[in-house]
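Worksheet for the structure shown next.
What you see is the complex with one protein chain gone and the rest in place.
Right, chain A next:
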Amino acid sequence: MRSILTALAATTMLTGTAMADAHAPALEGTLRIISDMSNPAPRAVMEKLAADFDAMHENLEVELEIIDREAWKSQIRNVLSANPPDVINWYAANRMMPYVNAGLLEDVSDIWADIEGLDSVKGALTLDGKQYGIPYTYYQWGVYYREDIFNELGLEEPATWEQELANCQAILDSGRKCYTIGTKFLWTAGGWFDYLNMRTNGFDFHMALARGEVPWTDDRVRQTFANWRELIDMGAYIDDHQNYSWQEALPFMVNGDATAYLMGNFAVAPMREAGLSDDQIDFYQFPAINPDVELAEDAPTDTFHVAAGAQNKEAARAFLKYVVSADVQTQINAGDALGQLPVNANSSVDDDEFLNQGFTMLSENSSGGVAQFFDRDFPAEMAALGMEGLQEFMVFPDNLEDILQRLEQARERIYAN
């Protein structure tokens, strides 16, 4: 930490006067940021963001603290209640709701009026008509597959469910599994459910289910599970997936024991590191199941928020505006930085095979809508119970009736409060 601060101080001295914008309001004091961008590449991005912002403002000192991403999920509540910093990282949609309800996050609707190009993600940051944070990055989900194996078997990227099933059968016949997945930490199963349900019943139905307006025992939900079961009964998924984390499931795809992975774009980096070249990996949009529903996608958004108890709200707001500006968005989401999609429509997407495909898919081919993710769209408790049920279904599909009854019971209780 000290070395970061020293580095920050040094940059301030060297470039502070040169970079300071004469027109910006003079910010003073200290800006405390707590970030969960703890993986190596995001960490470098965050440190640079803090250093640059510090350099821009002569009289402002930026203090950055980076906390492990998983640990932050349980630490955030203590940090926000006792001695809150000015700016924190978190997630959009329902994931921020408990903190908004408890009055721990600042209403920043005022700065949304000054920002352009964020309309597509505004909904995810809005609760009761007010905005409680700003997004800084998002990424597409989709099927990442082994292009070389598809070529070897003469398969095409599927566009319909029938093609998907036919492809899978061909892959199984070649002695491989269709999909790798690790469900030990449950959320990966949530991704599959999101897609199957949005393809079977559409985005609006999926969101109604997330809001608790549709019973889990509804026939339309059952249809989603019936579609899912087709894959499970074929033996499409790797065995014993309940033992693996998502990272532990990667080798199956790298070794060619499984050919595809339904994942977020963050899976590309470890695949490349494991030795797969871009000729070997490719990406396709999850195929249509019900031709009557428009395609909708999962694209989780990561966010910055101002704590309600922040000491330096003026600087915090200025930092949020800085992060979403088109240039900064281009810079931090580039392939050599976060390697994800910028949220500002005026920024440019880095020239990367997967970012380009993802950007085109989300901007041109997801007319149904863009969801956050199972564990961000559903309220916390429903998400936890739901994902557990989904995992059980993937291992014991015969337990479906019991699972649905259990989830329905939970729905009646959770949304009643």
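In this section, contacts are C-beta pairs under 8 Å (C-beta built on N, C-alpha and C of every residue); 3 or more make two chains touch, one makes a residue touch a chain; residues count from 1.
Throughout what follows, contacts and distances are computed from a predicted model.
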Task = Could you tell me which of "2-hydroxyglutaryl-CoA dehydratase, subunit alpha HgdA", "Cell elongation-specific peptidoglycan D,D-transpeptidase", "Sugar ABC transporter permease" or "asparagine synthase (glutamine-hydrolyzing)" is the UniProt name of the chain missing from the displayed complex?
result = "Sugar ABC transporter permease"
Listed residues A:A26, A:A102, A:A159 or A:A274, member touching the removed chain = A:A102
Request  = State which residues belonging to chain A touch the missing partner chain.
outcome  = 73-74, 77, 80-81, 98-99, 101-104, 184-186, 239-240, 242-243, 375, 380-381, 383-384, 388-389, 391-392, 395, 406, 413, 417
